[in-house]
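Mind looking over this structure? Questions follow.
Note that this complex is displayed minus one protein chain, with the remaining chains in position.
Labels for the chains are A and B, by order of writing; each one numbers its residues from 1.
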Amino acid sequence: MPDKPKVAFYWCASCGGCEEAVVDLAEDILKVVEAVDIVLWPVAMDFKKADVEVRPDKSIAVAFINGAVRTSEQEEWVHMLRRKAQLVVSFGACANSGGIPALANQFKKEEILKYVYEDCPGVDNPSKTRPQLETVNEGRTVTLPEFRNMVRSLDQVIEVDYYLPGCPPTPKLIMNAVQAILAGKLPAKGTVLSPDNALCEECKRKDSKPADLALTEFKRPHQVHIDPEKCLLAQGLVCMGPATRAGCEARCPEGNMPCTGCFGPSSRVRDQGAKFVSSVFSNIAPKEVEEIDKVLDGIPDPIGTFYRYGLSKCILRRKLN
Amino acid sequence: MADNNGNKAHPNGLPRIGFYICHCGSNIAGTIDVAEVAKYVAGLPGVVVSRDYKYMCSDPGQEMIAQDIKEHKLERLVVAACSPNLHEETFRKAAAKGGLNSFFFQMVNIREHDAWVHEDKKAATVKAKDLARAAVYRVRFHQPLEKKQVPVDPNVLVVGGGIAGIHAALTLANAGKKVTLVERESTIGGHMAAFDKTFPTLDCAACILTPKMSAVKSHPNITLWTYSEVAKVEGYVGNYKVTVKRKPRYVKEDLCVGCMECIDACVFKEPKFADKFNQGLGKRKPVYIDFPQATPKVVLIDPETCIQMKTGKCKKSCVEACDRDAIDFTQKEEVKELQVGAIILATGFKTFDAKREPHYGYGRYPGVFTALEIERLVNASGPTSGEVVLRDGKHPKAVGIIHCVGSRDEKTNKWCSRVCCMYSLKLAHLIKEHSGAEVYNFYIDIRAAGKACEEFYDKLLSEGVHFIRGRVAEVTDWAMTPEEEGKLVLRVEDTLAGFVRRVPVDMVVLATGLEPQADAQEVRRRFNIGCGNEGFFQERHPKLAPVNTFTDGIFIAGACQAPKDIPDTVAQAGAAAAEALVLIDAGHVELEPNTSHVVEEECCGCKSCVPLCPYSAITFDESKKKAQINEVLCKGCGVCAAACPSGSIRQNLFEDEEIFSEIEGVLSK
Partner (left out) sequence: MNQHPTQPAQPPADGGFEPRIVAFFCNWCTYTAADLAGVSRLKYAPNVRVIRVMCSGRVDPQFVLDAFAKGADGVLLGGCHPGDCHYAEGNYKTLRRMRMLERMLRDMGIKDGRFRLEWISGAEGEKVKTTVNDMVAKVRALGPLDLPGKFREWDKEMEELEVRVGSADGKEVAHAR
């Protein structure tokens, strides 16, 4: 009997949600497990680094790697998986564009370490001890990975074959991807495995969006009673839907919350945040600078809002500081 | 597949590019080392020909391009020379002559933007190289495009039958074009028909207007539809489909000869109902005609006041009196459709509602009148046969005319209505002439611009009209002295004398300003044109295109564009007619291809683009749930292309890839 294709899952700087998304396949996971041989899945199985290291190059059919890359350990792992796997799929928003961890690119490494180890309320560290890369304890050397200055997407570290978008990718998309890989029916290298239209295509509120939108203010979700039927952008909420790739079937709008852009942009857009700005601010009403500024004040954190999942892929890559 | 810089690579490898740099005599070559630039560009990927030449725009220069295209099988052309605003067309044609699509061409401005503005020759040459490189990178992404041609329907619609519409219609009809003139009221003539005399010449308005009205009626090329309104406009320049609704007069227009026997015979022995034409100062019967020279000379019946129409029980003596059998109580609204190539909007103005200035007492004090009411009073065919009398019939001994009512006012309208000073002077003259009363004009400034207007003002000064410079604060009947009893007192600061005056008069005339028509917003949307902040129709350019709008094929003329007097209105009407003639006589419209289009498969239907187009070129297809752009209406600004949040709109000649490659080109070292 021929060997089942080997599949690896790995997580870098991630929350574990992508792992849960795989679990969310529910009964479908049995189909997957039947068809493939999982050779690495830190959250669920006990394979160690050494188990992967001994494998021949390109012996793993596909490696699904989620999480952003922030440490040298993660870099080592993804380089290794790149060698050992035929296909590498960048799994989830963090791997695709940095995800939430990439928001750290607004801060210097020193600022972050100082906050976490000294200034954060609740931290009791009067000696201002910091983790060291190397410590000798009872004659044994213990090491920690290097914490990089920048949060990176997966394809900024290794070459990526396909992308599964989402925070996390939906079970349906995951299933489609796995099946396509197993059947060998994949599109051109570099493709994002999700429809190439924007989210409004799938959103049930689309018909209620007026064709003459002229926003006069922006509100945050906790400030309004959100109408469950009307287009969220038309209600003054910052819904990234128009600038976000479809594929999730508009779950967040269905859950009465605006889309926050986790699927990233369409293939025709280089910078999701900048494109959204280009679009939504064309549709505000005021013409005078003072009034325009008042409307803009309704979005106090533009970087955090427009690049919530994609700061690594911002054309500027990180804050200059 | 994206390459290093996200650019989509040319599918068949790099196209063959020909590069030419012009010396322009010494204009360019005197500062820029053109040979060095040509040598540099020759080394860029894809460039197979790289030449410098004395005068690229000359015949031999263009010949050289055509030759090279054929000989070297060039697929793209870049010329570094003067501004594209000068010679882009020239080199596009040169490309076409060589058999290359005109739009596989990019021009580089190294004269106006480089050689002529920099003294440092080294820096200027580096700049030329950077700009040339950018064009070479960009031109790889150019697509083959064609200029589109659409035919133009030779018929014209004129909306509004005031002096502007009348003049425009006559001009076009005399040029041999078929014109349909649609007017909302039951007669053409507009506001001018209600005026007595016109400034500064004091011509009788009716005398100069009625011959033109007559000419309209009898002109073989003009179809006159009064008591009608445009309900819908579809289509685009050269190809408009217009729906017009014709209101029922209950009188057959082709049978009525205007003998008015029916009016005499009406069961109402005396006219009883307020007469709109006379500003309510006169009365009419349910069957009436606005004024004797109304055109068409056809009576009409008001269904609100006619007994037959309201109750069905009337002697119908009007029907009996009509030997033409023209009365038809069963008449219904008619819906007509017509196809035209151009539309002229001449819908005029409305006057400021004086009730909005309650401190002037209009509607409260019977002695307060609007300027239009006075026009009817002084008119010999008006309700008082030209006698200037108050509403109770008494003759006023003193008359105050208040300028700028609803004009030059932060609280109502900020603009100057242009004509009120002149008509106030005119009315001052006429009132004095007809009644001998003392006349006081209260003004902020006297604006007597225009031919012979200052001279008219001068004349008036010598006629004994009193002028007080000050904005009247209040009109009151509260007397403070015995002389003021029974009078209307105008309280005003006389700013030249420096104290507050109380001027008792019998009659107050409010010089109400001009405003856009009440339904101007509705109308302009129907025709897909814009309005300025004040609500008047938006011209394409305030100086260079005052009668064009941003919608090709639709022109504006007269007070609907901005307050103006009759001479300027007629001038604009002629101008609008000329613009329409330009369109029609060209026979077709050629469209620049730098338009935008929606890539249907990529559009998600988010409607972000729909409100952005000032030309209404973007519509939302409800059945497909996608946006679409009418290439004929699109003017190629690219705002929608930038705003599409999923990158699904492309602007020809300014696609994202083209611009990104230009950015890379100017900066790469």
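Basically, a residue touches a chain if its C-beta (ideal position, glycine included) is under 8 Å from a C-beta of that chain, and two chains touch if they have at least 3 such contacts.
Keep in mind it's a predicted model, so treat the numbers as computed, not measured.
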Full-complex contact with the absent chain, from B:Lys54, B:Lys97, B:His118 or B:Lys336: B:His118
Chain not shown, touching residues in chain B: 3-4, 83-85, 109, 111-114, 116-120, 123-124, 126-127, 130-131, 134, 530, 538, 550, 594, 612, 614, 635-639, 641-643, 651, 654, 656, 659-660, 662-664, 666-669
Touching residues (missing chain, whole complex) on chain A: 72, 75-76, 79-80, 82-83, 106, 146, 148-150, 153, 155-160, 269-271, 273-275, 277-278, 281-282, 284, 286-287, 289, 292-293, 296, 299, 302-303, 306, 314-321
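We take it that only the chains that are shown with their structure count from here on.
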Whole-Å gap separating chain A and chain B, where each centre is the average of the chain's CA atoms: 52
Chain B-facing residues of chain A, complex: 188-190, 196-201, 206, 209-214, 241-243, 246, 265-266, 268-270, 275-276, 278-280, 282-283
Residue ranges of chain B in contact with chain A within the complex: 1-2, 6, 602-608, 610-612, 620, 625, 639, 642-648, 656, 660
